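Okay, handing you the structure first.
Here the complex is missing a single protein chain, while all its other protein chains stay put.
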Amino acid sequence: MTIGKKHWAIAEGYIPEGSTGPEPEMLSHETACILNTTDQDAHVELMIYFSDRDPIGPYEITVLAKRTKHVRFNDLAEPEKVPRGTDYASVFESDVPVVIQHTRLDSRQAELGLLSTMAYSE
Amino acid sequence: MTIGKKHWAIAEGYIPEGSTGPEPEMLSHETACILNTTDQDAHVELMIYFSDRDPIGPYEITVLAKRTKHVRFNDLAEPEKVPRGTDYASVFESDVPVVIQHTRLDSRQAELGLLSTMAYSE
Amino acid sequence: MTIGKKHWAIAEGYIPEGSTGPEPEMLSHETACILNTTDQDAHVELMIYFSDRDPIGPYEITVLAKRTKHVRFNDLAEPEKVPRGTDYASVFESDVPVVIQHTRLDSRQAELGLLSTMAYSE
Partner (left out) sequence: MTIGKKHWAIAEGYIPEGSTGPEPEMLSHETACILNTTDQDAHVELMIYFSDRDPIGPYEITVLAKRTKHVRFNDLAEPEKVPRGTDYASVFESDVPVVIQHTRLDSRQAELGLLSTMAYSE
């Protein structure tokens, strides 16, 4: 059985800026968890939207067949890094059905999540 | 690609009353994050509902084409401020499809969200 | 404009048992926020499900036209109190469309919510 949709959006995102010590750095794991239950690799294109500039992307993400992937927005590098200290939103388009959940991890507590919500799909 | 719906609701809202020091003030960022992926500006009308009085609004919000906007309920002023210390709910009607997520920001932690949930859409 | 559905479910609920001081008492505000945007009063029937006994209810809840209501599970009394220290789930049936959000309030922080998620609807 496969499950999911091809289009997903997360309206809220924020990566803290700079560093005021080791803790804020550790707190900043903004993540999109992508689940691909199909037997084909999922090719996902991610666009990042802002309040005051044109969207950037697409970021190309591959989630292998029958695998899950935790995409950390902090780690996105191509076509450019996601700016820090800036509100953003994200839109995902996949060529096979996937499920996407938005989670902010707090590494102070052994990777427990601070918040999590299923993304919007259609 | 565009994504979203025109009607959204958040059943739970609360802006803390007054101030008992600097911290409660900083904690009170109740936010609706609106994403507009279309190439037209989104004109959004927001109505606020209460437990014991008639709804107020509409508040007029514009989210530019291909942009995101974080609407802070604390900042809403026209037609009137949202009362503090009062439970409320909010309903959004947009002229183009948008995605809306409800987030409560905790500014003690470099703007990390304390909670977040996708709003109800139809 | 009205928005919502007539059937909602929250699969997770828990009211802490007893009291180990003033704090646990203050932490135990398990809430269903119900929004009624219609111009008719909503008559909502709530059933509570358990892991090891028959469901109880219906609890009768009225949400006035164009009003919101925060239902605290702690306060439910008829036909009986919701047991403490027990996992439960809740199902709502309304005669007009409503929107229901599940929130656990942490009154240590001026009523800020600790978690919130839109309920399941159909």
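Note that the chains take the letters A, B and C in the order they are written out, and that residue 1 is the start of every chain.
The rule is simple: contacts are C-beta pairs under 8 Å (C-beta built on N, C-alpha and C of every residue); 3 or more make two chains touch, one makes a residue touch a chain.
Keep in mind it's a predicted model, so treat the numbers as computed, not measured.
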{"item": "Contact set of the excluded chain (shown chains only)", "value": "A, C"}
{"item": "Hidden partner chain, touching residue among C:10, C:44, C:76 or C:96", "value": "C:10"}
{"item": "Missing-chain contacts mapped onto chain C", "value": "7-12, 14, 16-17, 20, 24, 27-28, 47, 49-52, 54-55, 87-89, 91, 93, 102, 104, 114-115, 117-120, 122"}
{"item": "Residues from chain A at the interface with the omitted partner, ascending", "value": "1, 3-4, 31, 33-35, 37, 66-70, 99-101, 103, 109-118, 121"}
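Everything that follows uses one rule, which is that only the chains that are shown with their structure count from here on.
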{"item": "Arrangement of touching chains [line / ring / star / complete / other]", "value": "line"}
{"item": "Where chain A and chain C are represented by their mean Cα positions, the distance between them in whole Å", "value": "31"}
{"item": "Residues of chain C engaged with two or more neighbouring chains", "value": "115, 117"}
